[in-house]
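Taking it in order: structure first as structure tokens, then the write-up.
Here the complex is missing one protein chain, while the rest keep their positions.
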């Protein structure tokens, strides 16, 4: 069906390689179709899979050992991508914590770095032609190296049916796991922040997501009957401790994931608008991220000035959209980040949360930099901290334009 | 402490009158201090209190029977205020469903209408000088009648201590309910959308809200162990049926309140930024509104185009702020409403939700006007509905400016 | 160079046809390459060219007379496209009055209407693959008829050099005007709102635009030494009269164009960002539109409330971007239009302007719906219209959050 494509001349390509069936086929396909040397890059982003098997498979496919890159990026992922995004309280379309979107720029960054190290002229990824991930990978890659070539096999090849893919695999001695022979009932992506599931059994948005789709959280109905109270400490807008124990970014998120899993927190059934133009339905599980996001908002409540808080709220949808659409490495995302980060200097203190049956409930927050003034707000005598008569003038001048308007319309 | 204020000459004033101790004192105070005729207005906004006692108390205070207004505004409240606001997915500071804010413009509207009917030259309310409600009442009043005078006794009088207030009441034969003798441990406002609680025991934002504060919801931990699945139907952006049964706006919200109460839904512990400049901590219970808001977002997911949805998300914080600050009757709120309403024509269909232990979980949505296309999005063969190769060009042109930028910085 | 493209099966196509060399070649090329029947559509948008020659040429090319559409769209163009856009004070990138952008949706609308009338399955246009116009034409066409096919010959054919084009023309007996033989030194687009010029001699943004590029305005330095004072009347946000004489939208714009031409008004040398990702440099001449836009802002100054005016200013860049990018027929443009139009009800009155040597100077404005109150603003005694002491409370409460912040940082 696909036209014969006039393939550019590629000498060496860095492939984002998971070791799974799809990227194994891609590896071989790149070698055979492009006749180029393939460098594999496998990242540990906390997806919860062993990475060493990927090394073996790459070697088996003939990749030179110095061309097999396996990196633990978990701390960098949380510190430089997840946390900065959380400072913005980013939620795409009001609900989605952007777990897949935020991982792509980091993978692309490493692909481009490795390409520079090994002198590759191209990078390749296993994202399909219908999704957002292709956009995110490629925009990041082009932004970081405008001269890089990008190969997206799913948009090029004719292995678009399961059968064709498996035939190709068998023909090239690629091991096909038993459970990959048939159509898998849905597709997933996972990292330390979340697991997403979409496709197949999830394609009818009226049908409830089947139980077997969930992998990161217990069903809230099966969660403990006992609520659990925790605290999270923040410094400069970032989480630094759980229940008083200092933790690195990735360690903190892992610990929150464990808590979230146990209490059934962070499931999201969403129909979202993809950048490429269609709606898709997905199930996201973001256990730790959901807890973290609630806590971050709570600590901001007492440490951010209203002007800063409202400006952040107004900028947030745009910021989230940029990340969702793949524009992490764009001047406008960086400008928004500069504004957001400027606000976080004093976002510090402790948030107390109750976790229960799928719910995250803020029950307290305190801060050495609190802007909350009991003295000013109190119903009791405030000893002159606030003169109620000022309110009359405040209202009068706020009303002035409305009154002039009312008179005009009279 | 208060200066002798040079009171304007008022002949007749319409008072927002609940029949409670505070507004009863205000009624008498207006009669004695302003020497003017008082007209009382008591609204049923679904706060769950009997209104006829207010009539008796007003009569006892010497208000003429034709000057006692008691109106059931529940349908108007939900239809013309709550639902339009919900079309915007409005949440102040990301979380607050604006239950108190949205009731004020309606009360002011009736105050001004009654003032016109009875020929009053002023309106009065019982809001204090530290809060937002004074602003909301007065901006609305001035917008609707720029020549009206507004009396805010709490900003004027010297009855600011509980003792002084009760002394005044006793001196004027106003009945003081036993439980009002002492300081109440917190202050509340209630209507069909929510109950808010603030002050006193809630003033330390680190302290968990005590159980006795809640009046509209059971504790999630005491909610049924069995989840409950419901459906809500929408037409033109507004809810019209529960579990397939058609309902008027207020009836629907009441029914959702009952469900929310039972399942412990809609509690919000918030530190928010008041328009008058300080932070305050409140506990909101919005049982039905929380369910409704989640359902509205869900039906929009399949019926709103991305452009409309994202524009709504970007406008929302401003819109919510306007309502919170009291600018319901402002040109800019009306402009935003015009934009929002324009988007809601096809927001119709059914949302399926699971209620469980404080959580509202969307599990399905369908619509005769759905924009979700299984055919386009499918992982299966889409029969040409989408050409994956288009994505290459799409990405290339989106990347062009980033590549030019990358070359510049090189 | 172009691949052999697998052309879809087209039976009848409606071509946006100017009668010039390029679209004449396209006409013939569609007939020969697609083997389909071509319907021509020629619009009078005030570009200042005779349209009847286009009829003759179309006939000569074998187009059936009932398939030759020539429409005078000038009034519709100004009334339904230019004026609504002007209500928004739309300027792309702060400066550009969107003269080309705003004409495209109307042309596409007629193409789609004619396609329905004649039963055509495709539309075609003569815009190139590097510009914005292809996007505007096609987004509009797809929005109005999602099943239409669009042919963009410039992206498909191999006639990309001048020589190839002229060879094709000569081979097919298409008359090649003498001045089209050589490369024209720049490219233009014209309609009642503006003439744009770009390309070739304009491609170096450091080089001043040569005199011979300008066609719609005299050089300011050659404009009359005598300033001219005019008035424009507005009703509901739209211009209705010049110097007191009532005029239709197109007539008014034509008259303003004449004034603008004479006084050298509306030249804009701009480097702008195209939607397709690159920067381009153009020279725009918008004589009447420049005058009109200044006058519209001036009448808004006294008739729009601050809240409405500031909201409009904040929405404007987005609105202008949507039009520039071709999203006229999008839900979000319509939502913004609904908001904007809501604000224009009382935008009525008279603006007095002085035109001089390229400049438009507002020198006065008045309105029956003016919100300007001399009584309130006056430096003289205002008889109690404004109580200066209210300002103290207004400032105090606006300052409260800043003071709390200052204390925190202390």
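Letters A, B and C mark the chains as written, and numbering starts fresh at 1 in each.
We adopt the following convention: a contact is a pair of C-beta atoms (placed from the backbone, for glycine too) under 8 Å apart; a residue touches a chain by one contact, two chains touch by 3 or more.
Values in this document were obtained by computation on a predicted structure and should not be read as measured data.
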One chain isn't shown here. Among A:95, A:176 or A:339, which residue touches it? A:339
Would you indicate which residue among C:130, C:172, C:262 or C:369 is in contact with the undisplayed chain? C:130
Identified contact with the non-displayed chain, of C:276, C:291, C:323 or C:338: C:276
Which chain C residues would touch the chain omitted from the figure, given the whole complex? 89, 93-95, 128-130, 134-135, 138-139, 142-147, 152, 154-155, 160-161, 187, 199-200, 203-209, 220-221, 227, 267, 269-273, 276-281, 297-298, 301-302, 305-306, 309-310, 313-314, 316-318, 321, 326, 329-331, 352, 356-359, 361-366, 371-374, 376-381, 386, 388-389, 391-392, 394-395, 398-399, 402-407, 410
Please output the residues of chain B touching the missing chain, sorted low to high. 3, 6, 305-307, 346, 369-371, 373, 376, 386-387, 389-394, 396-398, 400-402, 404-405, 408-409
Which residues does chain A use to touch the chain missing from this display? 273, 276-279, 304-305, 307-308, 310-312, 318, 327, 330-332, 334-336, 338-343, 397-401, 404
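By our rule, only the chains that are shown with their structure count from here on.
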So, what's the distance in Å between the C-alpha centres of chain C and chain B? 42
Euclidean distance of C-alpha centroids - chain A vs chain B, Å: 33
Specify, in ascending order, the residues of chain A that touch 2 or more different other chains. 305-306, 371, 373, 376, 386, 389, 391-392, 394, 398, 402, 404-405
